[in-house]
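The structure under discussion is supplied below as structure tokens; questions concerning it will follow.
In this view, the complex is presented without one of its protein chains, the others remaining in place.
Then we have subunit A:
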Amino acid sequence: MSARSIGGWLVKGSAAIAWDAHGELEVLTFDLGGERFAIEATLVREIVELLPETAVPGAPALVGAVVNHRGRIVPVADLRAAFAMVAAPPTVESRLVVAELALDDETLLLALRADRVREVVTLAEASSGDAPSVGVRWPRAYMRRLVRSGDDVIVLPDLAAILAPAFDDTGVGG
């Protein structure tokens, strides 16, 4: 299964980064497990406070629960599972980032857990680089780019690659 195609669906705008003509990209940054992540601002539908979650027995830990988001059943993704981070209890600052992933013939809503949502910023391609092959303990395929912004390093995760194993038909385990 390639990183860009999950379960036969193509996740658009996820693997390749759509820098604009000036080499810039507007993103929403959020903290998770002491790291700072960013996803394209255009994918973000809404930021909501934590909702009561319903665990789905047998589902992979990455998408182990669903919530009722405005009448839709939305799976909750916890990127901690993908980046081998220790589970942490929610705080008053915890939020769900509801993102819209375009699949081939439908739009999938996905709620990403975040310890804290920061801000919408513009990243410059010039200050970005590929993930180094040493010094990073996470799977390289899960990261599209690392971007320096001030003193921070922001990770642009590859949601398509991260979610691909969860589309596996067996679904059990994970």
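Definition applied: contacts are C-beta pairs under 8 Å (C-beta built on N, C-alpha and C of every residue); 3 or more make two chains touch, one makes a residue touch a chain; residues count from 1.
Please note the rule applied: contacts and distances are computed from a predicted model.
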Name per UniProt, for the chain absent here [options: "HTTM-like domain-containing protein", "Chemotaxis protein CheA", "RNA polymerase sigma factor" or "Electron transfer flavoprotein, beta subunit"]: "Chemotaxis protein CheA"
Among A:Ile17, A:Ala41 or A:Val56, the residue in touch with the chain that has been omitted: A:Val56
Option touching the unshown chain, where A:Val98, A:Met143 or A:Leu163 are the choices: A:Leu163
Touching residues (missing chain, whole complex) on subunit A: 7, 9, 52, 54-60, 63, 66-68, 70-75, 103, 108, 110, 163, 166-172
